[in-house]
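The structure that follows is given in the form of structure tokens.
With one protein chain removed, the remaining protein chains of the complex are shown where they sit.
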Amino acid sequence: MSQRSPLSEVKKGHITTLLAKGKRSDGRSFGELRPVSIIEGAIETAEGSARMKLGNTEVVVGIKMAVGEPFADTPNKGVLTTNVELIPMAFEEFESGPPSPMAIELSRVVDRGIRESQMIDLEALCITPEKEVWVLYVDVYALDYDGNLFDASSIAAVAALRNTMVPAKRFGKGEDFHLPLRSTPISCTTVKIGDYLVVDPTLEEEEVSSARLTVATDENGDLRAMQKGGSGFFTFEEVKKSIEMSVEAGRAIRGKI
Amino acid sequence: MSKGNYVDILPLSGKYVPFSGDEVIGTVNDMTSSNWLFDINSPYPGVLHASESPWKVEFGATAKYLELGDNVTARILSVDDSKHVQLTMRDQSLRKLKGGHVVDIPYAKVPRVIGKSGSMIEMIKEYSRCKVLIGKNGRIWIDGEVENVLKVAKAIRIIDEESHTHGLTDRIRDFLESSFPSKHG
Partner (left out) sequence: MSMDLPEGMKLIDENGKRLDGRNADELRPIRIEAGVLRRADGSAYVEMGKNKILAAVYGPRECHPRHLQDPTRAIVQCHYNMLSFSVDDRKRPGPDRRSVEISKIVGEALEYSIFLEQFPRTSIDVYIAVLQANAGTRCAGLTAASVAVADAGIPMRDLIPACAAGKVADTIVLDLNKEEDNFGDADLPLAYIPRTGEVLLLQMDGHLTQAEFNRAIELAKGGCSQIYAVQQDALRRKYSIAAGENGGKEEEARGNVA
């Protein structure tokens, strides 16, 4: 692995000078997302898939399913497993080997957005209570990193789940069927740079930011999951503002998947 | 150009390989009591010994003059066979950079940003009224009104992306013309 240099003081100064004038270095407004492009179902070996670009950040998500045993405390529910792989292809500081704390936090935040919104009807993935259920693997791979993997990963995961076919035939469990879904959670991240809040940060913006807030909302604009990160703080006013910005930006994404 | 069985190749991308005498823009990456280590956009870091700086640096006081993340212009003093790189700032024109903005492009594109006998860069400076310093390592410092700096950064990005195509100078002139309408003519 190669150590990336600290962000230059000149670049930091440039970003904050621009923010004070109401601008971002790529010309976006504070609440504006980068261009989103999603290719759904591109991976034929997966039960569902999505390749997504958010600006220059790119991820690919594949869904695999298998028949397995339920957890003892949820004998009539399918099993959801979410994993984010930060492979070194995507960024000079990502290493192969066991998942980093960043990868684990990402996996858990993506998982929570899907799980807590009850997006998937896990009861419908029970084959025989206590014995056989469908196990669902959501595997996210970062391919190109330019900030905000939280949103790229969770939005791509949701898009992939939406085109997932349960491979019942391959496992001798009847005809294939669409993964039973109930809602579509959308995650949106805001970071704080100085006293300013901006959504969907680029890598350079992440590097100068002090704190991050990821908010997953549903169709009604209700909150389904949140995660604050970074070593800085938000005031309650800023938390409210972040949520507003996330709901607003989330609406824009909702139209794209 | 081919010479017998050899072909000279002009790469369009690739990492900067330091060459003695080149002027570069570096970012402080690390420091010791008597040295700064610079990221110079290359596989090899550049070492600036305190005695090659423009300041009288007491032993252990390097951080007083340059801190992590600071940018400077420096000249490559020497490069040995294993590519250990020594830098110097002992020249009136070499200094710490304050304010403005820094952008990185592949070093191979630097001649395009400068243009024939400096025509491209002079045109950019003239339209934008910005100060622009170009390191041979593909790092460029732009200083001026922040809006103008943004536009210069955009022009440089266009040169980077379209450097190998025809009519580049005209397209950049058009871009500058529309970006700085009041500033010219």
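Think of it as A and B in the order they're written, each chain with its own count starting at 1.
Definition applied: a residue touches a chain if its C-beta (ideal position, glycine included) is under 8 Å from a C-beta of that chain, and two chains touch if they have at least 3 such contacts.
The structure presented is a predicted model; accordingly, all values stated were derived computationally and were not measured.
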item: Residue among A:11, A:64 or A:77 touching the omitted chain; value: A:64
item: Touch with the omitted chain, as defined above, among B:83, B:98, B:129 or B:157; value: B:83
item: Sole contact to the chain not displayed, among A:16, A:83, A:118 or A:183; value: A:83
item: Residue numbers in chain B that touch the chain omitted from display; value: 9-15, 17, 22-25, 43-45, 73, 81-83, 93-94, 106-108, 110-121, 132-136, 163-166, 168-169
item: Interface with the undisplayed chain - residues on chain A; value: 1-3, 42-47, 49, 56, 58, 60, 62-64, 66, 83, 85, 87-92, 96-97, 137, 139, 141, 143-146, 170
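Throughout what follows, only the chains that are shown with their structure count from here on.
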item: Centre-to-centre distance between chain B and chain A (centres being mean Cα positions), rounded to whole Å; value: 37
item: Contacting residues of chain A [partner chain B, same complex]; value: 3, 5-14, 17-18, 21, 23, 25, 27
item: For the chain B and chain A complex, residues of the former touching the latter; value: 27-29, 39, 67-71, 97-102, 141, 146-147, 149-150, 153
